[in-house]
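Complex shown without one protein chain; remaining protein chains in place.
Moving on to subunit A:
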Amino acid sequence: MIVEAGHFALALALGLSLIQFIVPLWGARANDPVLMSVGPVTALAVFVCIAFSFLALTVAYVTSDFSVANVVANSHSTKPLIYKISGVWGNHEGSMLLWVLILALFGSVVALSRNSIPMRLQANTLAVQAAVTIAFLLFMLLTSNPFTRIIPAPIEGQDLNPLLQDPGLAIHPPLLYIGYVGFSISFAFACAALIDGRIDAVWARIVRPWTLGAWAFLTLGIAMGSYWAYYELGWGGWWFWDPVENASLMPWLAGTALLHSTVVMEKRDALKVWTILLAILTFSLSLLGTFLVRSGVLTSVHSFAVDPERGTFILAILILFIGGSLALFAWRAPMLKQGGLFAPVSREGALVLNNLFLSTACATVLIGTLYPLALEVVTGEKISVGEPFFNLTFIPLVLPLLLLLPLGQTLAWKRGNFLGSAQRLYAVFGISLVTTVALFAFYYGGPVAAPLGIGLGVYLVLGSFNEIVTRSWSKGTPFAVARRKAANLPRSTWGTVLAHAGVGLTVIGIAATAWGVEGLATVKPGERLKAGDYEARLERVIPRTEANFREDVAVFTIYLQGHEVGTLESMKRLYVTRGMPTTEAGIMTVGLGQVYVSLGEPQADGSVGVRLYYKPLVLLIWIGSVIMALGGGVSLTDRRLRIGAPVRAKTSAAAPVPAE
């Protein structure tokens, strides 16, 4: 019964979205406040409907209602409760439902922040938002209905893909989707500005927190996904330049560019048209990502539950929105008032450079991802574009960006002084140079990339904090005064510094992978294998049985230069329902590095293939990303954004801060 109600609520949401699309748009055109005010009301109603629908599906999962086809295909009565819940979005239909739920949630937040957004802008934005909702609701109802019943109902379900039965799945897709869908708000605001033919610094101030929030969540989502793949796939790698990973990286790169260009627009009222275009492109890339992941047109190691038929529908949505918004852009953008030009050597000049590098880097990722597809369509030749391609194209474009980052942060607005900025960074240059040389000398004969990369990372971290120092301390300032000054700096400054320092930490983590060592051997209990200074001794292999899987647990003792430092367990699991084997890597964290053990298939004579890795500083890759996202969060709490900016209405109206 509740299942049918959920289905009905979804259809009702579609009807309401149609109203939300047409009426406010008409109202904004006719300048009729009554018609415009229909927007927020319907946006809230749509959210309630979709939330109910989501709840209905969750209930079906939790109660293991095997008369629902979706539950049968992805659940099992013995599955732990948390995976019953996360299983709701661990499949195609459910993940699309989560997608529209987040879309509707954001729509309702826009609807609720009526005090801080001019009415016409809000009405147009909600209308565009509704258009996106309509497309995806139609997609769900026509091609991927999660509420389809199955008759006769089987007694037991087919279980969730074991790789997805992991706490990582419970958080990774929601974070990623909040990021993807968050950019739909920037997109809706951009289209609204185009429809209205008006754009100014107020627009930038309203859009910026949304972009910032979406960006922070996308950063966390990508980092989480990367760590999940690292420990769950058992290959010891954390990034494969796989199409599905690229699909999330592209909106991230474009979103990062958008984040920086809105700063220019807010502060200097320039780069308007470009910012609008970026907002459109960022969400287009999010849609493209959804298409690539959901349609299965590209061979990926990460794709689950793909279906080419649905791909066609998503492709249609993609063409409609990207084509439509770009056409709108081509038609309306020339009517927008241009912002002024500015000096190349200035903060805004540096941010333009940032945008150029980020967007070309994003373009190379796009080419590398889509080229195999295009080539196959045109010539029938099948190719794969992998890590070597991206190392050769992406890295040379990102390196200059990173080198210029601390410099750009030090330049003044309007008219900067390049030499002056460089001078303020002398100490930072010095320290990072010394670090590089020292590391190079200490690890003489090792890989060159590691000391160079770590030097760059140190330069980024110190260069970021340099801004705090120069703004709060000068010669002779007592420490207490400097500390108070630093604490009183705007939160957005601290946010910038943290995010940039996070980039530095990630760079250090990536550079240190060059020092990683590995060993491979077939071992029997009691035998050892070596990777650099680390050794692992296989103690025993013991069978274990859990509710929905059986596993062989290999227990290892880890030695560092002959001294015992701990034990770890690596597992080979067999999930009974699907008869599917998985490998659970054994991981031991030593400081910021990790010892990582992956198992092969145990053989009849008791031997087992083992790969042992030692990855120094590897945790910094993800810690850095989390700090980047944290920087975004800190920036969101800036005073300027907490106080509803454009209309200083009555009391402190809550600013449109995305769900935190």
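Just so we're on the same page, a contact is a pair of C-beta atoms (placed from the backbone, for glycine too) under 8 Å apart; a residue touches a chain by one contact, two chains touch by 3 or more; residues count from 1.
Here, contacts and distances are computed from a predicted model.
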Record-based protein name (UniProt) of the chain missing from this complex, from "Electron transfer flavoprotein-ubiquinone oxidoreductase", "Cytochrome c-type biogenesis protein CcmE", "Succinate dehydrogenase/fumarate reductase iron-sulfur subunit" or "Betaine/proline/choline family ABC transporter ATP-binding protein": "Cytochrome c-type biogenesis protein CcmE"
Given the contact definition stated above, which residue among A:S384, A:N488, A:T545 or A:Q561 touches the chain not shown here? A:S384
Option from A:S64, A:N115, A:N145 or A:Q158 whose C-beta touches the chain left out: A:Q158
Could you tell me which of A:I85, A:A363, A:A422 or A:L452 touches the chain that is not displayed? A:A363
Touching the hidden chain, out of A:W99, A:F187, A:W228 or A:F342, is A:F342
Name every residue on subunit A in touch with the hidden partner chain. 73-74, 91-92, 158, 161, 163, 233-235, 296, 299, 301-307, 341-344, 352-353, 356-357, 360-361, 363-364, 367-368, 371-372, 381-386, 388-389, 392-393, 396-397, 520-522, 578-583, 598-601, 603, 609, 611
